[in-house]
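A single protein chain has been omitted; all remaining protein chains appear in their positions.
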Amino acid sequence: MRYLPLTPDDRVQMLGDIGVDSIDALFVDVPASARREGFVDLPHFAGELEVERELAALAATNVAAGSAPFFCGAGAYRHHVPASVDHLIQRSEFLTSYTPYQPEIAQGTLQVLFEFQTQVAALTGMEVANASLYDGSTACAEAVMMTKRVTRRNRAVLSGGVHPHYVRTTQTLAHAEGMEVVALAAAVDAEDAVIAAIDAGTACVVVQTPNVFGTATDVTKIAEAAHAAGALLIVVTTEAVSYGLLKSPGEMGADIAVAEGQSIGNALNFGGPYVGLFACREKLIRQAPGRLCGETVDADGRRGFVLTLSTREQHIRRDKATSNICTNSGLCALAFSIHMSLLGEVGLRRLAALNHQQARALKTALEGVKGIEILTPRFFNEFAVKLAKPAVQVVEALAAKGVLGGVPYSRLDPGAGLDDILLVAATETVTAEDIAAFKTALTEVMA
Amino acid sequence: MSSMNSVGRPTAPAQTNDYIHPTLTGGRGLLQDEALIFELDGWGKTGVDIPDADRPADDLAGLLRTDPIGLPGLSEPEAVRHYVRLSQKNHAIDLALYPLGSCTMKHNPRLNEKMARLDGFADIHPLQPVSTVQGALALIDRLAHWLKTLTGMPAVAMTPKAGAHGELCGLLTIRAAHEANGQGHRKTVLVPTSAHGTNPATAAFVGYSVVEIAQTEDGRVSLADLEAKLGDHVAAIMVTNPNTCGLFERDIVEIARLTHAAGAYFYCDGANFNAIVGRVRPGDLGVDAMHINLHKTFSTPHGGGGPGAGPVVLSAALAPFAPAPWVVHHAGGFQLAEGPSGEAASAFGRMSAFHGQMGMFVRAYAYMRSHGADGLRQVAEDAVLNANYIKARLGDVMSPAFPDGPCMHEALFDDHWLDGTGVTTLDFAKAMIDEGFHPMTMYFPLVVHGAMLIEPTETESKQELDRFIGALRALAAAAKAGEVDRFKGAPFHAPMRRLDETLAARKPKLRWKPEANPPLAAQ
Partner (left out) sequence: MRFTKDHEWVALDGDIATVGITAYAAEQLGDVVFVEVPDVGKTLTQGDGMAVVESVKAASDVYAPVSGEVVEANGELGGAPETVNAAPEAGGWFAKIKVSDPAQVEALMDRAAYEAFLGTP
């Protein structure tokens, strides 16, 4: 077996050194009733070629986004990732190391985390950021729980523009924690409606921009209203490339900014692994979840980096920890950071502008199609379309014509009664031919 | 005779090995000092060629970002060099033994990486029409089948994103089941003193209070203490098996029986499943829920701290409450039950957006399929053999915390053997760095003084184990011979000397900041 270096002779010799005569002697503590003599009922050993055949066959039955005109978004976006990113994250020293518990031999990972934290803080316009969480949705839920600790209040108000999966993830955790979640009704231009829902017991207000319908909103007034009531503002972003074009959460008065970082450096991967971005005001950092990397010096006075403020965390604080998180999303954060370093501010701004241009081109193309109405008033690279037919049927019909034509809102929130809403996104990967093919196919399907 | 050859070039090293001439630049041979990306003057630079676009639409007026963001760029050659230089400051499994107890740092097969990057897995959107992702759903279904078969459990929740996320999923499932059964008053979780910190942290996160269970002299859960603390107020127990002392809980079946008799559920922390995979099924032990760290037992890379994946196997009693979504198989093919009605109507909620860590699923499945039922059993046996070999070969110079009987996949030592040497567990670990090895897990579990927890895994050859054992024996001899300086200042040969964690925590600097004015806007 190619992954097992011990030879039969090694095993015999080692058992002798241990002083037992068989491997079974090392499993004596297993209760007799649970000892299994034979193999479990699964296939046996397979060579690399066999495994590759099986998996390649499975993969081939999926329609890859790159093989078709592709317009899906709704929290996961297809962007071009430079080849060097994937090469670099496969360096053994990044790929096969773990959480940097021994800083003297983990400065590579630690310096990357320090750079990542700085990049995320800059992008979100916030003072500090952590070393990543699992994804955007769990970052949102963790942020809401954090505001309970900070404000000692128990009520969270979520706008109807927040991605329904994020809402559901937050509700799940809040229910367990005994925190009340007020999730407002879904609406294309939902953000401003949260102001009326803020009261003296509100710990936080959660808004998303661009929101799940693609609507971009200046949330400055919401921040003012939240702060006047003693509540914190959490700004969610599911498309991190939008930071290159739109006002940052920090500029609009956010206390905590959370985002899905997949768009930068990471493939679609059918939903995971992704990377949650988490940034906040510096004064809140001791209540923040997740790992933090900080600068220090070594015994010779040279600059170095360590994990710090660890007393917030589960391995020290145990049942009083700010979160139970241990493993985060290190390699995805590395991919994010490398891609971001390659882009730089110049590249990110160009990339964002190009995304917006492509989405406008898509809007222009679809405007003339009968049976559809474009709903989103102001958008970055995604907008909502109201269809004269159920959206699930439409995307299946489009798929039959070889077009992956967006995400039905009902996939995100099956019970909301918005079965006729389709979310469509266009990134830099979309071509003029793709847009023309989409228009033609949609015209046929809607006819 | 001098050692000069005919062109005056020395052919042997100088005698003064212990004198290190400081370099003038901070670089040391292949090891380069590397500035932060913010110090490389890349404010106007980019390494990605992107065409200029039209001006944004007028309806975004007032929404546009006008402030400088503060992000430097690097050309591709600069970026490659920056990250390669940084990478060389990391220890890695690919370099040498990485015996972090409880972390299962085993070899990460490269076939897994290749498979996860197939377009049909990496380049598919989570919300494409299900007709276009049948192969992806089939893969999740196959992996689920393997996990259920290996654990002897009837159901599995696939979406949790790491071990601690799996614990959260397990306890939320248990909580939902209690609430559905009129047992919502149960608010206590029992956790052994030796538990991972994630166990009490997760219980508290779910709104439960934590009560610790005592440990016996031989490193197991005290049945007497468990029995005394069980009652109508207890929602669940969380027990790691094999436990964090590297020992199999001999009374595990009785632990499960007592727990169930008290109306509570048995959550098993499956971090150490690698010790028993293919040989023992947790379902045969009375477990109700257990997470499986795919990045430990099933070889997906640790990536410098993730991503992980933590599917949770569930008993029949708990299965209906599992979080949405899950894969279902109908006559027409695979579908996703996404709730809140229909097949996922009783789901307790959702762990995250989308369907879980697909990229990790592909890697884990490629690994399982490669090993097969026979290979996985051999994995457990070799992991346990390697750990016992280390325990046997170091037992005379270090002090095993539990000398009697075999350990499982990790060997636990205390610091008793360092008494009087002036060397601590931390010093010893730092000296291991100088010898080229990653230290073991230190000061955990908390129940053993100065704990050193060594988990070699099955992917170490006997030669590498002997090299490791030789290094530790030599260090132990040096400690006992009074060579305190070798330890107190260690590491001497790593990319950095010991770092000042106190300074980092007292005066937190969590990001780079420009010394004077913010960098110019890169327009």
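Order as written gives the chain letters A and B; numbering starts at 1 within each chain.
Going forward, a contact is a pair of C-beta atoms (placed from the backbone, for glycine too) under 8 Å apart; a residue touches a chain by one contact, two chains touch by 3 or more.
These figures come from a predicted structure and were not determined experimentally.
Engineer: Tell me the shown chains the invisible chain touches, ordered by label.
Structural biologist: Visible chains that the missing one touches: A, B.
Engineer: Looking at B:His145, B:His449 or B:Arg506, which residue reaches the missing chain?
Structural biologist: Only one of B:His145, B:His449 or B:Arg506 touches the chain omitted from view, namely B:Arg506.
Engineer: Could you tell which one of A:Thr61, A:Asn154 or A:Ser310 touches the chain left off the display?
Structural biologist: A:Ser310
Engineer: Contact with the hidden chain only, please: which subunit A residues?
Structural biologist: 286, 310-311, 316-317, 320
Engineer: Can you list where subunit B touches the absent chain?
Structural biologist: Residues of subunit B in contact with the hidden chain: 443, 501-502, 505-506.
Heads up, the rule we're going with is that only the chains that are shown with their structure count from here on.
Engineer: CA centre of subunit A versus CA centre of subunit B: separation in Å?
Structural biologist: 20
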